[in-house]
Each structure stands twice: as C-alpha cells, then as structure tokens.
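Since the structure comes first, as structure tokens, the remarks are kept for the end.
Only a single protein chain was left out; the remaining protein chains are all shown in position.
Entry: subunit A
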Amino acid sequence: MARDDTRARRWRAVLLTPVGLTAAVLLVAVAALAVLGPVLWGTSADAVDTGDVLAGPSPEHWAGTDNLGRDILARTLVATRLSMVLAVCAIVVAVSAGILLGAAPYLLGGRAGRLVAAGVNVAVAFPGLLLALFFAVVFGVGATGAVLAVGLAGAPVFARLTQTLVAQVAGRDYVSAARVAGVGRVRILLRHVLPNIAEPLVVNATIGAGSALLAFAGLSFLGLGVQSPAYDWGRLLYDGIGALYVNPAAALAPGVAVLLAGLAFNLFGESVAKGFGVPVLVGTPQPRVRRESTAVAADVASASEGGDDEAAADVVLEVRDLEVAFVTAGGTVRPVREVSFDVRRGEAVGVVGESGSGKSLTALAVSRLVGEDGSVRARRLRFLGHDLAAADSPAQRRMLGTSLAMVFQDPMTSFNPTRRIGRQLAEVATEHQGLGRADALARAVDRLDAVRIPDAGRRVRQYPHEFSGGMRQRAMIGMGLMGTPALVVADEPTTALDVTVQKQVLELLADVRAADDVALLLISHDVTVVAEVCDRVLVMYAGRIVEDLPASGLATRAQHPYTRALVAAVPHMDTDLDRPLATIPGRPVDPAEVPAGCAYAARCPLATARCRAEDPPLEQAADGSRVACWHAGEPLPDPVVRPADELVEAP
C-alpha cells in the first residue's frame, strides 16, 4: 500500500519535470507511429513514380522523393515500426544475455563463477560498436545478424549491472535466511533476487533501447544492417546521404527521426532513473530565493554599530550579536543567534554543547568559512582590530591566512588527497609570505619538525594517506603555524582520534599557546577536554550562549541547569557504578523549530511558566561570568530515573 503510494508519487515527480514530460510524450508518439505508420502511409511509401525521382521538397512530397520517386516522408514514418521492433528485439537479447551472464557468477560460484565475471570485465572494456562489428561479421550482414550483434554487444553492460545488483540483494538478510533454510540458488535467484532488481534493470533497459536504436541506425547506415527492399531509418539515411547534394531532406528526415526516437528513450530513462533513485525528501535545504549576501550584512553591521563596549587592546577576537542563517524550504533557520564573546591574547576559550547547538557553526562564522548557502551577520566581528564583516580583500586574506589557524575535526578528510603534505603547508608561505617554492618547503619541514613529526624532511614529500590520523592532525596544526597565528580555532580537533593520540594533540595545542601567547578557540562536545585545556568556557544551547564561566569553576560554580547537567553527565572515578549514568532527558532542540521562551525549558527540571514564555537574556555578573537563566544557581531536584527510551545520553 505504502509502496504503491511511493511509486505513484515518484511517477508523478518524473512526469512533472519538463524533461520527463516531453520525453514521455515523445515516447508515446513514437510508439503510436510504430503501430499506425505502416497502416496509414504504407501504400504511399511504396508508390513508385519514375517521373519524379530525387525531387526536392514539394507540396506533394514534403521531404522529396528517392531514386524511385517514392515519398521520403512516408517512408520515414513507415520505417518507425521496423526501427523500433529491431531496437526492442536487440535490447531483449542484450538484457537476457546480460542477466544470464550476470547471474552466472552467483549460480555457479567458485572458480567457474569468477571466470565468467572476469570475462564480463574484459568484454565491458570494449566499446559497444566494436563488439557489434565483431558480431556482425560472425552473424553475417542483414537484419537478423544486426539484431544479434547489437544485442550481444550490449550484453556485457547488463551483465555487469546484474552482477552488481545481484551481489547487493544476495547480501540482504532475507536472502541469507532463505539460504540457511536450504533453498537452492536457482530458486533464490528467481524468487527473491530477480524481483528485487527488476526495477533498475527495466530503467536501464529503457535507456539501453535508445542506445540500441541509435546503434542499429549506425549499422544500417554502414550497410551492415537492414538490406533492401526492407528499410529502417538507418537504411534510409544510407540511401539519403548518397543524394545529399540533390535532396538533403532525404538524409535529414530519417536523421531527425532517429534522433527524436533515441532522445525519447534516453531522456525518459534518465528521468525515471533520477526520479526513482533519488526520492524527493521534504524539508531539504533548497537554494535560496533571496540572497542575503555578507556584503549587505556588512552594511547593516556598520550602520548599526554603536560606540558601546570599546574593545580592550589585548582582545584578539571580538564577536557581538553573531547570527548565522540558512534559507530552507521551510523558511529561514538561524542555528546561531545573539552570540557575543571576546577572546583575549593567549587565552583559551572552550565552546561546549550538544550536536546542533551551533558551536561548530560559530567557529566557522568567526573564521569566515561558513558555506555560501549560509549568511553571517554580526553587529561587530573583529579579528585583531580588522572588521571581518567587510568584503574580502587581498590584504584581509593575507592577514587571516597568516594570523588565524584552523584545525578541523576529521584529519582524514581535511587534507587534499592529491597533493603532497609539504606542498599543502608550503602554499601558505608562497601565497601570503612571498616565499619561493624551495624556501616555503624548507619552512614546511621546519614547521612539521615543530609539531614533532619525525623525519619531517622525508614526510613533506608524502601524501596524506601515508600519514596516520594523529600525525595528520599535528600536520594540520603545523600548517597553521606556517604563519604567525594570533588565534587557533580548533573545531573538535580530537573527536576522530584514539584516546592516546588525543592527549598528544591537546598537549601540542597547549605548547603552541604557551610558546607564542597564541589564543585558542576550542570547540568540543567533551566537557572534560575543555575543562582541562581552557581558561574560559562558553556553553551553547540551541544556537545561543547560555553560560560563560571560568573553566576552573565548571564543577563548582556553574549556574545554568544545562551546564550543571553536562558536568554531571561526565562519569568520575568516584561515580557510583550501581546507579544509572546521569543523562539529560529529552532531545536537543532542532534549530528549525526553536520554541518560544527558554529553549532548554522542555528539558529543564527548574522550568516554570516564565521560562516557557520569556527567553532569559544573557546577564553579566560582577565577576565577569555570564548566564542566561531565570533560575540561575537554584538548587536542582534529585534526578528522576526515567524509562531508558526517553533518555538521550549527554555527550
């Protein structure tokens, strides 16, 4: 039932695209012509008129006449049937032979199966036309030979497809279950596997029919396919091109017919493949209609920028009312809102929160690395006194390229796999510091040395895949050290690493800080890591900062119930193992559906009616720490043990 619904919806989706609809209409027209063509124009197509041979287009003969005075247009229309029948026969041969060859490895198994698979692999490497010529020689010139030739030439592709599909389906549980139950391979193939791979096979056969039609026209055009007096489009083209100077329409009419029919099959097949392969998901981010460019945002920013809270001289990064917005199908989503904070020289600031809290996006936004589909606004966004909301300029690029270092979460994917490590480091120096290639490479070696990569001189010539994960993360830090960074933004730098390697990377970051008084903005979901490394912690929830406090005070002085819950969720040496681990009930807020009032209210044990109605502002206390909570610091009730399925483990 549900399956039929999906299918109907997909078909509708296919037919509603302009291309899909055009192709479908064209296909129906070609099919109708194949049925009716010979009935309607059969007589005029064969009517010989020796008084009017090789004539150009005229009111009686729209596309002129051939060397026997027969009407070209009528012959083209009549030829639809034979062309289609031959193409369909060829594709039937191709699919049948392909299924046999493709299923053979599964049925035969073992050495014989591998032999067939290897043979198919060799055959697939040869272009279809070459195979078709080979078989055309073997089966002889003529329509039957050409059907077999085009069909068998297409077989390897379908064999490969079947092989892949069978392998996929054969791995599924119900097939394994059937095998365990002692069902034979042939029976499994017919009952369980083939019905499940029928859909992609049919779609590909549709596309294949278009190719077969064109290939057939090619063979007939070469004189190897349909022979006189029978005629298909290719044969008409073969006759027509000889008379191209006398009556071009004689070649163009069948040419257009071949093209339209081929397109109809191909486009229809492609549309169906697209429609069925990629189901339409509701709520995926759509391209924006309006473009809120950063340049516009910058105007707004400068216009509204007041003279309030002038930054202290040692502030490296200054962020006021940062907002990141994405335009989606469901409206504008703001995963980061009203974020304000400073990072001072040499200071380590941690940002913690669950996934979706906006912490990583905040890191990207302050580094000007948010993708172009998102828009960043801020009342003030300054790095080393430079306005980052201003448009991209060469000077600003140089400043950011040398003073702001980034370390990303996944060292496996963050290096370019096709470039040597040394080159990737060196280009910072060649791009921003005016160094020559040799000098830049020497500096890269020096920097790799500085991040304790052994044998750096050899390592620079290696590719990222030759480095281990921890080494890559160190190299990434080394890349940041190519310049003279004032700030390192590290977005979950240890999440993808083993525990022992995590420690090394954190120590390295600490050393980098200590050596040059470099500031660190460390994004992490791990409260323990942040407490260990950082001076100050920003706790984010649903895109806002909810608490800002010294890292040393996390365990004792946290005011916000969410911060306290995060801290409580970390198991300690003295945690009572007989009690369930502390967790935060409920789920993190979806940035697309932020409720009114305090976003944490739904999960908060202290929540009152006011919390659900009014969003608490981030208030600064006398000691400089900030908290956004109507009930900051109030004692928490004892945790209530809830059924397991309602619990979401705190990170």
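Keep this in mind: a contact is a pair of C-beta atoms (placed from the backbone, for glycine too) under 8 Å apart; a residue touches a chain by one contact, two chains touch by 3 or more; residues count from 1.
FYI, contacts and distances are computed from a predicted model.
Going by its UniProt record, the hidden chain of the complex is named "Peptide/nickel transport system permease protein" among "Peptide/nickel transport system permease protein", "histidine kinase", "Fumarate reductase subunit C" or "Cysteine synthase".
From the set A:Glu347, A:Glu427 or A:Glu547, the residue in touch with the chain omitted from the display is A:Glu427, counting the whole complex. Touch with the chain that is not drawn comes from one residue among A:Gly401, A:Pro585, A:Pro605 or A:Gly633, which is A:Gly401.
Only one residue in the set A:Val53, A:Ala167, A:Val183 or A:Ile241 touches the chain that does not appear here, and it is A:Ile241.
Shown as candidates are A:Val141, A:Ala450 or A:Ala555; the residue that touches the absent chain is A:Val141. When the missing chain is restored to the complex, the residue among A:Gly37, A:Gly218 or A:Pro591 that touches it is A:Gly218. Residues of subunit A in contact with the chain left out of this view: 19, 118-119, 122, 125-130, 133-134, 136-138, 140-141, 210, 214, 217-218, 221-224, 237, 241, 244-245, 248, 251-252, 255, 258-259, 262-263, 266-267, 270, 287-288, 367, 369, 371-373, 397-398, 400-401, 404, 406, 408, 410, 412-419, 424, 427-428, 431-432, 463, 465-469, 471, 476, 479.
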